[in-house]
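Not every chain of the complex is shown here; the ones you see sit where they belong.
As written, the chains take the letters A and B, and residue 1 is the first residue of each chain.
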Amino acid sequence: MKVRTENIHISSEGKTDIIDITHRASTLLEQSELSNGTVTFFASGSTAGITTIEYEPGLIQDIPLAFEKIAPMGQHYYHNATWGDGNGYSHVRAALLGASLVVPFKDGRMLLGTWQQIVVIDFDNRARQRDIVMQIMGE
Amino acid sequence: MKVRTENIHISSEGKTDIIDITHRASTLLEQSELSNGTVTFFASGSTAGITTIEYEPGLIQDIPLAFEKIAPMGQHYYHNATWGDGNGYSHVRAALLGASLVVPFKDGRMLLGTWQQIVVIDFDNRARQRDIVMQIMGE
C-alpha cells in the first residue's frame, strides 16, 4: 500500500467558476502506477469546494444559479462585517458543498460514470490561483 | 492492508427516491474479513448522491421536499436546453449532495449511529438500475 500526494494547480475566475480537473487527475493516477485504492481530492481553503457533475455548458450556468438562491451574493453577511472582503456568500457556499471528495479506483482507473467529471467550484469573489490536493492511496 | 472493490446494485424509481443500502454494505464488510479501515461509497453517475439519514417514513417525505425547494423540478434549467432530457434539477441536486461518503469501521463493524443508515438518493427523473461502488480499505 502506497501514498502519493500531488497538487493540481488551477487558475479560476472565482464567482462560482466551475473547473474540470478530471483529465489531470487521470494522468496523475496513471503516473502513480497504482491499481486499486482511493483518490482523495481536497480544497485547501474555505471558499472553494469539490464535487462531480456532467461538465456541459448548461449545468455550468444552472449550478451557480442554484447557489445564488441558497446563499445570494447581495445579501447581508456577518462575515463581511468581520473582514470587509465581501465574500461572506463564498464561505457559506463552500461550507455547504464541502472540501473533500473521495473517488475509488480499480485496475488503474477511477470508477466515474461516463458523463461524470470531477470539478472544483471556486466561490471566491475574485480570480484566484489555487492548488487542489490529490492524494492517491492504494496498491 | 487490503483493498476490496464491490458493487451494490439498486433498482430505483428515480425522482429523489431514497434507498437504504446499510444491510447489504454490512454484509459485504463482514465477507471481506477486514477489521479496521474505511468504506468508501461512490455513486458512478451525475444524478445520484450518497448520505446518511435515519431511514424512517417521515424523512423519506421531508428530504425530497427540501430538495424541491433548493432545486425545483418545474424551474427552467439550461441543462434541459442542452440535452432535452428534462433532468436538469436532478443534476443540480446530485452536485449539491455529493457522490462520495466515507464510513470508518473498527472490529469489523461500521461506526454508524444507532439510528443512522447509509442511503443512495436517486434524483433522476425516471426509474433506473444503478451499481453503487463500495470500496473497503483496511487491515
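Please note the rule applied: a contact is a pair of C-beta atoms (placed from the backbone, for glycine too) under 8 Å apart; a residue touches a chain by one contact, two chains touch by 3 or more.
Just so it is clear, the structure is predicted and the values come from calculations on it, not from any experiment.
Copy number for the full complex in this structure file, with 2 chains shown: 3.
Everything below uses one rule, namely that only the chains that are shown with their structure count from here on.
A straight line joining the Cα centres of chain A and chain B is 19 Å long.
Chain B makes touch with chain A in their complex at residues 1, 3, 5, 38, 40, 42, 44-46, 70-71, 77-83, 88, 91-92, 94-96, 98-100, 102, 133, 135, 137. Those residues of chain A lying in contact with chain B across their complex are 1, 36-38, 51-54, 56-59, 61-63, 66, 69-70, 96-98, 101-104, 106, 111-113, 115-116, 137-139.
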